[in-house]
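Read through the structure below, which is laid out as structure tokens, and then see the notes.
With one protein chain removed, the remaining protein chains of the complex are shown where they sit.
Moving on, here comes subunit A:
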């Protein structure tokens, strides 16, 4: 599946991202950035409630395809812009982490 297909999922809102679409190959759920840094697979949809500039840095360095903020977690506008510059799309979903990941999994 591709990142833009997340637009079809109920409760998902695209907050920003690059023009080019990207493939999502896996889903990764974690809120501890050091764990995510080491273990998030490349081209994953990373589901977290942690929305700050370091989330963007980790997503970029780990080559995540997109960040999905579960629980309607907040993220500053500057972080969304930075993520888009780095080629990482940012989505938000009102569901908890597990349900958010399940919805993505249905398309994988």
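As a convention for this text, contacts are C-beta pairs under 8 Å (C-beta built on N, C-alpha and C of every residue); 3 or more make two chains touch, one makes a residue touch a chain; residues count from 1.
The rule is simple: contacts and distances are computed from a predicted model.
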Complex member absent from the view - protein name from UniProt, among "PadR family transcriptional regulator PadR", "ABC-2 type transport system permease protein", "ABC-type quaternary amine transporter" or "ATP-binding protein": "ATP-binding protein"
Touching the absent chain when the full complex is considered, from A:3, A:45 or A:58: A:58
Interface residues of subunit A (partner: the chain not displayed): 31-38, 42, 50, 52-55, 57-58, 60-63, 86
